[in-house]
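Let me begin by presenting the structure, written as structure tokens, before commenting on it.
== subunit A ==
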Amino acid sequence: MKIRALLLLLLWPWAVSAQGFAGLGTAAEGFAVPERGVELHFPADHGAHPDFRIEWWYLTATLDGADGRDYGLQWTLFRSALKPGEQEGWQSPQIWMGHAAVTTPDAHYDTERLSRGGIGQAGVAASPFRAWIDEWEMSGDPLGAMRLTAAGPDFVYRLDMQAKGPLVLHGDRGYSVKSQAGQASYYYSQPFLHVSGTLDLPEGPVAVTGSAWIDREWSSQPLSDDQTGWDWFSLVLDDNTRVMAFRLRGSEDFTSGTWIAPDGTATPLANGAIRTTPVRRAAENGPEVPVEWHLEIPSRGLDVQVSALYAGAWMDTSFPYWEGPVTVTGSHAGRGYLEMTGYR
Partner candidate 1 sequence: MVAIGDPGLDSAACHAMFASGSNRKKRRTMLLTVDHVSKTYPGGRPVLRDASISLAQGESLSLTGESGSGKSTLLHLVAALDGFDAGEITFDGTSYATLDDSGRAALRRDRVALVFQQFNLIPSLTVAQNLAFHARLAGRHDPAWTTEITGRLGLSGVLGHYPEQLSGGQQQRVAIGRAMSVRPKLLLADEPTGNLDEVAASAVLDLMLELVRLSGTALLLVTHSQSIASRLDRQAHLSGGRVA
Partner candidate 2 sequence: MIRAATLAFWSHWRRHPVQLLTLVLGIALATGLWSAVQAINAEARASYARAAAQLGADKFDRLSRSDGKPMSVAEYLTLRRAGWQVAAVLQGTLRVDGASVTLTGIDLVAAPDLPAIAEASADSRIAPLDALTAPGLLFANADLARALGDRPDLPPVIETALVPPRRILTDIGTAEAVLNSTGQISYLLVLPDQPMGRPPLTEIAPDLTQEAARGTQDITRLTDSFHLNLTAFGLLSFVVGLFIVHGTVGLSFEQRRPLIRTLRALGLPMRLLMRLILTELLLLALLGGVIGLALGYLVAAALLPDVAATLRGLYGAPAEGSVSLRPIWLVSGLGMAVAGTLLASAQTLWRLSRLPILAAPGKHRWSARPRAMRNQLLIGLAIVATGIVTFAVADGLIAGFALMAGCLLGAALALPPALAGLLVLGKQMARGPLAEWIVADMRTQLPGLSLALMALLLALAANIGVGTMVASFRLTFDGWLDQRLTSTYYVTARDDAQGTELANWLAPRSDAVLPIRSAEITTGTYPLFVYGIVDHDSYRRHWPLIAADADVWDRVMTGQAALINEQMARRDGLWPGSTVSLAPGWEMVVAGVYSDYGNPTGQAIVALDRLLAHFPDVPNTRFGVHLPADRAEQQAEALRAAFDLPPGAVIMQQGLKAQSRAIFEKTFLVTGALNVLTLGVAGFAILTSLLTLWSQRLPQLAPVWALGLTRSGLAWLELLRAVTLAAMTALLAVPLGLVLAWLLLSVINVAAFGWQLPMYLFPFDWVKLFALALLTAAIAAALPMLRLRRLPPAQLLKVFANEN
């Protein structure tokens, strides 16, 4: 077992579970545990929660290029604690990992960064909000203007973002249940970002506009032992409705989601309210995954096909997963992002 691999095991809940790293998914070992009914406070909760084992700041964006092509991009900062709390210097127990990617209709560029806390190489400040690792940065007011930058061997992007709606709390006021056994996380989003900026790609720079979605989540025991991965959808429909839906695959599938009205009003979708059915599978740049889905939320009259913009949007990071932009057709039209983990 390599140190980095071990770090990644800590950072990737499904990997933990899939690797049979028993105990980590369920036992909290001195870490804080999400509790139902705890009210989230902003801007404080935009910052890091070092007493929880894992946490992430996760941004995905669907973009229209000035060249007429569709693009998608991802910016993620993960935090994982070897033990609760923070400490100055190299011996900090906080490990940070950044993932960034750009997806085009026929290519996918990604890169990964690792750092530890305590020395200032990576971290998150709540107010004014700033999340960074190396030269990558997401900063500004999640309810106002923000900036986003990242770079890899094959791309650089710089985006300006403007919030057009409120923060959305998932589950029970931000307490999001992840299994029937009761595993849960704190989970909120900012799905109403308008973006504009530039992608520097190997074929040259391209100006883009579009919409972005930030997910914030932290927990110490996110998955139950038998859960091996998930399929997660964040969709922006043409009528300005947002849909967050996921299926956790385990001995028994567990679904959950949020129906977000254009004004930000959120309605939780209970286990079983969402039906996801793979339609077409592909194995491009990685193992076979469903790249076209049939997604139904009967209670909302949603019955759509969700298709990947580029089937090969595999994150070629230490632990590979699929993350890429999708288009929505059927009862509703729109665009969004799909994340698939735990496929081998």
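Picked so that all candidates are chains of the complex that A comes from, given by their letters.
Simple rule for what comes next: a residue touches a chain if its C-beta (ideal position, glycine included) is under 8 Å from a C-beta of that chain, and two chains touch if they have at least 3 such contacts; residues count from 1.
As the structure is a computational prediction, the values presented were derived from the model and not from experiment.
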| item | value |
| --- | --- |
| Of the listed candidates 1 or 2, the one touching subunit A in this complex | 2 |
| Residues of subunit A touching candidate 2 in the complex | 1-4, 6-7, 10, 82-83, 87, 89-93, 95, 111, 114-116, 119-121, 132, 134-135, 151-156, 200 |
